[in-house]
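The structure's right below; bear with me while I get my questions together.
In this view, the complex is presented without one of its protein chains, the others remaining in place.
Naming follows writing order (A, B and C), and every chain is counted from residue 1.
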Amino acid sequence: MDKARIGIINVTGYAGVELARLLSQHPQVVLTSVTGRSAASQRLAEVFPHLIGTDLVIEDKLGDVDLALVAMPHKESSREVLPLLDRGIKVVDLSADFRLKDDSEYTNWYGIAHPAPQLLQKAVYGLTELYRAQIAQTQLVANPGCYPTGAILALAPAVKRGLIKADIVIDSKSGISGAGRSISLKGHYPEANEDTTAYALEGHRHLPEIVQELGLLQPSQPPRITFVPHLVPMTRGILTTCYAPLTSKLTTDKKGKEELKHIYRDFYKDESFVKVLDSPPHTKHTSGSNLCLIHPTIDTRTGMLVVISCIDNLIKGAAGQAVQNMNLMLGLPETTGLEAIAVYP
Amino acid sequence: MDKARIGIINVTGYAGVELARLLSQHPQVVLTSVTGRSAASQRLAEVFPHLIGTDLVIEDKLGDVDLALVAMPHKESSREVLPLLDRGIKVVDLSADFRLKDDSEYTNWYGIAHPAPQLLQKAVYGLTELYRAQIAQTQLVANPGCYPTGAILALAPAVKRGLIKADIVIDSKSGISGAGRSISLKGHYPEANEDTTAYALEGHRHLPEIVQELGLLQPSQPPRITFVPHLVPMTRGILTTCYAPLTSKLTTDKKGKEELKHIYRDFYKDESFVKVLDSPPHTKHTSGSNLCLIHPTIDTRTGMLVVISCIDNLIKGAAGQAVQNMNLMLGLPETTGLEAIAVYP
Amino acid sequence: MDKARIGIINVTGYAGVELARLLSQHPQVVLTSVTGRSAASQRLAEVFPHLIGTDLVIEDKLGDVDLALVAMPHKESSREVLPLLDRGIKVVDLSADFRLKDDSEYTNWYGIAHPAPQLLQKAVYGLTELYRAQIAQTQLVANPGCYPTGAILALAPAVKRGLIKADIVIDSKSGISGAGRSISLKGHYPEANEDTTAYALEGHRHLPEIVQELGLLQPSQPPRITFVPHLVPMTRGILTTCYAPLTSKLTTDKKGKEELKHIYRDFYKDESFVKVLDSPPHTKHTSGSNLCLIHPTIDTRTGMLVVISCIDNLIKGAAGQAVQNMNLMLGLPETTGLEAIAVYP
Partner (left out) sequence: MDKARIGIINVTGYAGVELARLLSQHPQVVLTSVTGRSAASQRLAEVFPHLIGTDLVIEDKLGDVDLALVAMPHKESSREVLPLLDRGIKVVDLSADFRLKDDSEYTNWYGIAHPAPQLLQKAVYGLTELYRAQIAQTQLVANPGCYPTGAILALAPAVKRGLIKADIVIDSKSGISGAGRSISLKGHYPEANEDTTAYALEGHRHLPEIVQELGLLQPSQPPRITFVPHLVPMTRGILTTCYAPLTSKLTTDKKGKEELKHIYRDFYKDESFVKVLDSPPHTKHTSGSNLCLIHPTIDTRTGMLVVISCIDNLIKGAAGQAVQNMNLMLGLPETTGLEAIAVYP
């Protein structure tokens, strides 16, 4: 059988170029077309010397493909996605445009009416571990945000099993590549280096995604989530620390801790990319890989659940998860092209 | 009048050498003696080339001084402090040995009986902003830990004014110098660079200090604190993000936010080193200075207080605060020798 | 006597804001006026929170001052400087506009005719250690570039004493703040972090300065300089490694090495800010200070002089040296306001 032809829209951002790297090494698909308006007609390997083995030229318009990975900013993405769907092309959209089920929430957070509200129900939220079966059947996957990926995977077992009450604190620490390849003062090296700061205290746009998905896991108890993202001086990686008071389902002692670990291990026992660790994970141990590492524990003094997760924000938090979803949509083994081990140290 | 003669015990750690830097530039005292067993008899400027203008030689035993700054590790510190007190020397102890009022708590956390429990009541906890008057009168100051300094200053107004309930989450992000100058795998550059991780999930030794001090601020409601420290890849700085549910004293809207800011501004209105900001602070803006920057706000969706503070962990979190206390103990203006502006970028 | 009133033109770049920091702490002058078009009418402390104690407002036009520090980009600077000189104001210009004595060289490197060639002879090159007397008498100082400062100080004794032949290699490694505060892809954190690269291989604009000044030190032998600047992932600091074949004035053995060190020590024996070390210097040991650390040695296998220098590019390489020159121009002790010790670690 011929290999599926894959295209990338907006290859010149960090998610886009990471998709290009992963797909260049993917044994079961062929990357045949990449677009990017600013660098159109340049060779991809000229703009990105690490892709030196690639012959692709950045195009103005996407060629004929079987599946497209769309790495546009939100709002701009849906304009690209809609015509692709009309052409019968499968799409993994890495923007936020199709993640929220409720179009009024979209309007709340993005300030405009959604251009295709009817698609919001059709699109599948691409957190592979939660929606594997639906992803395999859909034409449109809304790839999750980087923060939601780490946070939802960290909390899903606890929420699903009713281990925690509704008040959840999510404190995330992200590397600077999460802010994208567009230059800005906050991403300027002398500003970001040797600095840690919090931002988006009024509400980060990834919050409604997290609320939606955790709410769906436990409809009887809508979560109340306080989410504060931080920037730390590293290129890749997100570490997320989650706090929530336990319900009475677990004791707040050593036995409860063990039970908690078993519940998490069991929840993720068949997953290739989610691993439950006995000790706090390091972002470094996921860098360059599609892994999510999780360490759940209990603060026995206060009865709080503490769960820490980490991912490479550009892989499991973006391009890697998109490829994971693409694999499912194409009927390929989910791990194809994603086996690379983290590059340590 | 003659300037006071100051000594530093264990000048070769990061707190010790930072004390040497600050005191070398202090206009009202003279650094006359420094000790450090490993490097004894070496010139200080040879071990630390940035102190090139200094003639001091590292000694085996402290010379005759009016006040000593003791920068030993906990447990070892009290052995140095006791004879100094007997000689009538004033002491600022930077270790944890005299911070806890309850010697059974000391035993819980440090695994040994306290060698001089009678001193625990006599020692003054050296968070200058809270204990200014007592510090000026005491012979022994227990200089606070770096994490407690940032956390207590962030929460003191809210706790004191009864704005929050008892369940508090403190999520701190520290630069690597906080782990000291002793080499270790976790502080090895290739391990710490491009990495973020949580540690001490079983309970960090700075926790009982925070519990003690916040408890003293609001005796009617003992706090239940979940504290998770993190290491982020920078040399200096601690950013602390605090979360706690509001009581009914504040509304969880814009008005409540304004009121909160006024309460914080009022609480710290006479402080030289604590500044309340309208936006989230950056550790970089305190680096090299004795400042603590604080931004209090309310998550209006969830009714949570969120307060973010930052300090330079080696200055306000250690050596700078020690000098601030020393100034008070010597009857000098509190800011003497501490006016340096942060080195940005 | 009244303190001199000082102004800064273009306070919003890194050199400008570093000038503001140094002058805010200067005991003998008053910073009375700062300009910066983009941020005009904002409070300086709002744009730069580390300057929180400052009340200055950024102005559109410079107020009435005795001396102005001009931190504009080259070509734009002379437009600001000329009217100031006409008003009788003393000027330290931090741009390249008045550094070259030969206006045809200016045209070669900057592509335009010099707007005021008659001033090129009048302006004094502000490498304080070489032109102290002239600086004290002039109205206009051309403050050296960051690379030239490190390179000329490293080589001046060897060139002046005729120790080396004409072919010199200068390999410099600079922190990213050297590229300024204007955002750019090469200064974007994810691009600059974990990266080292060379640039300006066709010829960096600091080269003619170095050639001019080393040539003036030894007119009998015009130097042939190969200069390659590099960017390394740190905020501050330049390390410069210089290589040149020795003449027969020194033997290429241990004795020659000792003699070399004595020559360097002697050359800089009265200098407050230039220190000759016995071992290779670390940029970290100059960070936040006005020091230049120098280590001269001989590769005894090849007979090459190797000299390594380092500076904080924003202090001795820019703002600090400008203040050093300002002090001389105002008749103040050269070190006033510049005694801060490097912030280590």
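Points worth noting:
Just so it is clear, a residue touches a chain if its C-beta (ideal position, glycine included) is under 8 Å from a C-beta of that chain, and two chains touch if they have at least 3 such contacts.
Model, not experiment: these values are computed from the prediction.
The undisplayed chain touches these shown chains across the complete complex, A, B, C. Remark: the omitted chain is touched by one listed residue; of C:Pro83, C:Pro280 or C:Pro333 this is C:Pro280.
In the complete complex, the hidden chain is touched by one of A:Thr128, A:Ser177, A:Gln212 or A:Asn327, namely A:Ser177.
Of the candidate positions B:Gly36, B:Gly126, B:Pro233 or B:Pro280, contact with the unshown chain belongs to B:Pro233. Although one chain is not drawn, its touching partners on chain C can still be listed: residues 167, 169, 171, 173, 175, 190-191, 193-199, 201, 203, 224-226, 228, 230, 232-237, 239, 241, 243, 245, 280-284, 287, 295, 297, 299, 301-302, 304, 306, 308, 310, 345. Interface residues of chain B facing the missing partner chain: 14, 175-177, 181, 183-185, 187-190, 192-194, 233-236. Touching the omitted chain from chain A are residues 14, 17, 21, 24-25, 48-53, 177, 181, 193-194, 235-236, 275, 277, 281-282, 284-289, 291, 293, 339-345.
Keep this in mind: only the chains that are shown with their structure count from here on.
Graph distance from chain A to chain C, where chains that touch are one step apart, equals 1. Looking at which positions face the partner, chain A and chain B present mostly the same ones, since more than half of the interface numbers are shared.
The distance from the centre of chain A to the centre of chain B, each centre being the mean of the chain's C-alpha atoms, comes to 38 Å. The residues of chain C that reach two or more other chains are 14, 177, 181, 194, 235, listed in rising order.
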